[in-house]
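Removed: one protein chain of the complex. Kept in place: all other protein chains.
After this line comes subunit A, so read on.
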Amino acid sequence: MTARARWRKAGWVLFFLAPSAVPLVLFTAVPMVSSVWVSLHQWNLISPMKWVGLDNYRTLLTDPGTRTVFLHTLMYCAGYLPLVFAGGLGLALVLNRKLAGRSFFRAAYFLPVVTSWVVVALVWKWLLNPTNGLVNTLLGAVGLPQPGWWTDPNWALPAVILSSAWKDLGFVMVIMLAGLQAIPQDVLEAAWADGANGWQRFWRITLPLLSPSTFFVIVISLINGFQVFDQVYVMTGGGPSGSSQVVVGQIYDLTFRYGRAGEASALSWILFAVILLITAVQIRGQRRWVHYA
């Protein structure tokens, strides 16, 4: 190849890649590297940075507060994931049959997915208002206890979980529905001809063949779940008295309320490591239970 042809080839590579590479370097790679740098300093965003080495990490890893916010984040995932998974799968199974108004139901269940988290959090904050919210009015009408929801330390996190599950149910439903439609009909018919009842067909055939979709939903939900922030910030602000504070909420507060940007950056890297670890474990473990057709 002549030098000229080589330059021309390089020119094309640059032409096609630069529009994405330049912004990714400027607005993702550079902040990423400087985030590591910030995490090794003590810094309140205003006065000069002070080098502290790994002290931020050491402080965070021994601070019981860190354990608390991770525990709350874990509790959020533990409440949210089973709700959206069971609900989304159930809905997908029902809507996979011929049913009058099926596309209407599908659209209705999906509407909250396109609504922003802030709106969902505000609407549910109002529905779960302890004194004059709709949910407590209805609970009172049938003689059930009326929790304080986001004003009660025991109920703040469940309130966030409920509204989040409401928003994402339709997302899981659509993924599972796509998975169900990819299951070859003849496999189910063969099982039926062999005398397998509905229950057996579900556990032995549908569920195993659905495992790629299940895997996708679990991986994505946990990645997003560990980064939960918007709905907590709007609904409870992490309160009352820190009872619903999550990791990203803590990162935000450390930076912009307490002026501890170094610690905040360190915490964001700890969170990143945790998410990476959980995802890696799942990807390794998938061989044992995910069946790709």
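Rule of thumb we're sticking to: a contact is a pair of C-beta atoms (placed from the backbone, for glycine too) under 8 Å apart; a residue touches a chain by one contact, two chains touch by 3 or more; residues count from 1.
We take it that contacts and distances are computed from a predicted model.
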Name per UniProt, for the chain absent here [options: "Carbohydrate ABC transporter membrane protein 2, CUT1 family", "cytochrome-c oxidase", "Ferredoxin" or "Dimethylamine:corrinoid methyltransferase"]: "Carbohydrate ABC transporter membrane protein 2, CUT1 family"
Omitted-chain contact residue, chosen from A:Phe70, A:Phe85, A:Tyr109 or A:Trp150: A:Tyr109
Contact with the hidden chain (one of A:Gly79, A:Pro147, A:Gly179 or A:Gly238): A:Gly179
Residues of subunit A (touch criterion as defined above) contacting the omitted chain: 9-10, 12-13, 15-17, 19-21, 23-24, 26-32, 34-35, 38, 45, 91, 94-95, 99-100, 104-119, 122-124, 126-127, 129, 132-134, 137, 166, 169-171, 174-175, 177-179, 182, 212-213, 216-217, 227, 229-230, 233-234, 248, 251-252, 255-256, 261, 264-265, 268-269, 271-272, 275-276
